[in-house]
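Each chain you see keeps its place in the complex, though not every chain is here.
Which chain is which? They are A, B and C, in the order written, and residues in each are numbered from 1.
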Amino acid sequence: ACSGPASSSSSGGSAANGSATSGGPINVAVVTHGSAGDSFWNVVKNGATDAGKQLGVNVTYNSDGDPGAQSKLIDNAVAQHVDGLVVSMANPDALKTSIQAAVKAGIPVITINSGQSQSAAFGALAHVGQDEGIAGQQAGAKLKSAGKTNLLCVIHEAGNVGLSQRCDGAKQGFGKTTNLQVDINNPTDVEAKIKGALQTDSSIDAVLTLNPQIALSAVNAAKEANSKATVATFDLNSDVVSAIKSGQIAFAVDQQQYEQGYLPIVMLKLYHDNANTVGGGQPVLTGPGFVDKSNVDKVAQYAARGTR
Amino acid sequence: MSDFSGTLTTDERIASPSLLNRLAVRPEIGALIGALVVFVFFTVITSQFVTPAGISTWLDTSATIGIVSVAVALLMIGGEFDLSAGVMTASTSLVTAMLATKLGVNVWLAILVSLVFALAVGAFNGWLVMRTKLPSFIVTLGTFFALQGINLGVTTLVTGTVQVSGIATAPGYASAGYLFASTFSLAGTSFPISIVWWIVVTALAAWVLVRTRFGNWIFAVGGSAASSRAVGVPVGRSKIVLFMTTAGAAWLVGTINILRFTTVQANQGIGLEFEYIIAAVIGGCLLTGGFGSAVGAAIGALIFGMANQGIVYAHWNSDWFKLFLGIMLLAAVLVNNGFRARAERVRR
Amino acid sequence: MSSLLEVRGVGKTYGSVIALRDVSTVVNAGEVTCVLGDNGAGKSTLIKILAGLHQHDAGEFLVEGEPVQLSSPREALDRGIATVYQDLAVVPLMSVWRNFFLGSEPTKGFGPFRILDRRKAKDETRWALADMGIDLRDAEQPVGTLSGGERQCVAIARAVHFGAKVLILDEPTAALGVKQAGVVLKYVAQARDRGLGVVLITHNPHHAYPVGNRFLLLKRGRSLGCFDKKDISLEELTRQMAGGAELEALQHELRGAAS
């Protein structure tokens, strides 16, 4: 019902009068499909909580990789009558009922990361993010343009939708791609498996990892397998930053997911205080972003504090 | 024994047990008190916990854990263990979803086929345990891994992705959804039907356990398989039926999930096996078999659901969630154990 | 009429251990066959074969004249062979009445709604035990809280209660006091007089002789012979079992030392 994009310009300046309702700070619940301890989602969380601190918004972050459990967390937020809801939709079908219930209860919803195509249909105010598939596609295309012909895409958590979307995207953007499952819980296993894969197929000349820690293992593995494969990765940490500086890692895909956490809080705050909306019905894209030798120095310090 | 004098009800060797002691004899009493404590705690520190909408969320969470944990409790009383129950919830969802969306099979038929699949795996677990006399921990750990591999392998093979969705448009979805995934209204709030299933399963299990001959056999095969076999209890058959019951309960939850959320992910369900076991243990089941209660396991699941959602209501940082869970588990088991020790002293 | 049970030259090996070799005996209705022998003589092995818990590898086993190979205790029970085992008599965590009726639970109601007749089970348990002189504090008490002897009595009372045609008792008196042992022997005699065939395993000839009709002597897995009561005296039985002179010497020795 209240999903229509309001006719408003996104003037980021002073909130004039608006319908500044009740006095106290507003409560926003962020519910994502990241698994506990996932490095990508931790940056999203940091973005949301930082925004909350700066804007005086109470942000609570919860996540569950199981779509059913995630929808129950949304129900929970609805039962709490939060003033705003931020949801990542890796499994839009599973969340449909819960999100629609939230919308029906008058809670403004903003979707982030994935689920861009269903966002408006479910009644969300806006969508912030970049589809995992598109991110993968761009990474693949970038490797292809570097003249690579055979890609190994390393999935570190079996059955994770986001990760598999990234590799699927990479395949679309790149061409000949093999997926390799490794277990992020066991670093030795990660390195040994990548090494084994490189040893068996010496034509592999590019490795795409989806987590900074895996990227470093891939670098070591390539070295020990005497493979010339180029390593690229999703996301950053301080070790990846130095590896980019030294040229061991070609680039890191940076979805700027900090914004996927930060912007929705800003948008909900504006909507709450001033009935502003952003994007005019179009998704707000946080990517593409690539960190390579050219810009690595700039982002290095931010990666270390968990915001890139 | 020998020349006991006195009537049937008095024996000078028994000091009179107090009322408290008499209450403490039931296996579920520890869980009940634990549930009360958790309930009161979250009621006091949060404002939404006892609103109808709040109650609905934690009953919802409890229900899907509870349905399987009650079956797991029967299995544990029967002296066995099932680590594959969690993954089984995903496997059955996947079978149903793939049949309905990829082959266009009627949802009812798909549900039926996935039930047959679940029962077959359960029977295989039981058969292997009985046949090889290996501990069920090991055998079902094997099934746990095998099912995980099958879930992921088959899903990517068939769909090219790691999830199956789109069952909502399959024939028969409406009627099946009504039975397994609808909601009912109470006090102006909608409650999922899974809560009803949970209550039905618990009542049925409690009845079977305490009132029927098969229930007697469950206690017996768990307490001492050799003694039971010696008096003619069909030990193998009973245990296989228990494994099948557990798989069947996992199927029920899988069916509820797929019909309600209309999509399923290949890595779902991993780790739930521990939650079922925890609920059963909190509910008073002995890990070594022969002792426990179905109602206790249901209460264990209730504690689990309340804590799970209560932490969210209390706005605690979710990073620490597992720590709370661990402490809660230890605390619940310790309280429970205290009660059991007391109960065992009184019992005689 | 053929015997209730008959074994002809049965043998049994566990892996490389020959536990029983070429043993023959019969069990008739209304008679007590005693199996006597030292530790490890193979007594338990023999009765486990009779009870369907193990299968014999050699010889013949006839039930009412028909050669059989019992594959489970259930099958033995169905043929009317009830057994009280030396080491696996009861389920400790279960209540006395549930143990008592285990495997033969009384039910009421129909079809899928058959439920245990708990009242009946408890009452019958109580009376059956009272009959044996065991006065229960509470039929709901777990068997595990009874003393070893008390447990044995529950198991025996159960076997007697569901009497069947053949009653097999593996050292029922080993853990019992004089009086309790007397009670058990009385029950053995009662069962026999009701026309049951009884197999009584023991290594106490003083317990065996008063009630037995036939005595099978085992030693290190072999039969020393199967004697009718009229062919053997208590003294001879004791001698045969203990190695005769040896024992008397020992007794003298002990007496001498103790006084």
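Here, contacts are C-beta pairs under 8 Å (C-beta built on N, C-alpha and C of every residue); 3 or more make two chains touch, one makes a residue touch a chain.
Values in this document were obtained by computation on a predicted structure and should not be read as measured data.
Participant: Across the whole complex, what number of copies goes with each label?
Facilitator: Expressed as a formula in the displayed labels, the copy numbers read A x1, B x2, C x2.
Keep in mind that, in the parts below, only the chains that are shown with their structure count from here on.
Participant: Hey, how would you classify the chain contact layout here, line, ring, star, complete or other?
Facilitator: Contact pattern: an open line, chains touching in sequence.
Participant: Between subunit A and subunit B, what is the gap in Å from one C-alpha centre to the other?
Facilitator: Each chain's C-alpha centroid was found; their separation is 35 Å.
Participant: Compute the distance, rounded to whole Å, between the mean C-alpha positions of subunit B and subunit C.
Facilitator: 42
Participant: Return the distance between the CA-based centres of subunit A and subunit C, expressed in whole Å.
Facilitator: 73
Participant: Return the residues of subunit B touching two or more other chains; collapse runs of consecutive numbers into ranges.
Facilitator: In subunit B, no residue touches two or more other chains.
Participant: Spell out the residues on subunit B that touch subunit A in their complex, using ranges where they run on.
Facilitator: The contact residues of subunit B facing subunit A are 48, 51, 53-54, 56-57, 60-61, 64, 148, 151-152, 155-156, 160-163, 165-166, 168, 257, 260-269, 309, 312-313, 315, 318-319, 321-322.
Participant: For a test of understanding, state which residues of subunit C touch subunit B in their complex under the given definition.
Facilitator: Listed in rising order, the residues of subunit C that touch subunit B are 51, 53, 72-74, 77-78, 83, 85, 88-94, 98, 101-105, 107, 114-116, 118, 126, 133-137, 141-142, 145, 147, 149-150, 153, 158, 177, 179-180.
Participant: Which of the residues in subunit B end up touching subunit C in this complex?
Facilitator: 1-4, 6, 8, 11, 14, 211-213, 215-217, 219-220, 222-224, 226-234, 286, 290-291, 344, 347-348
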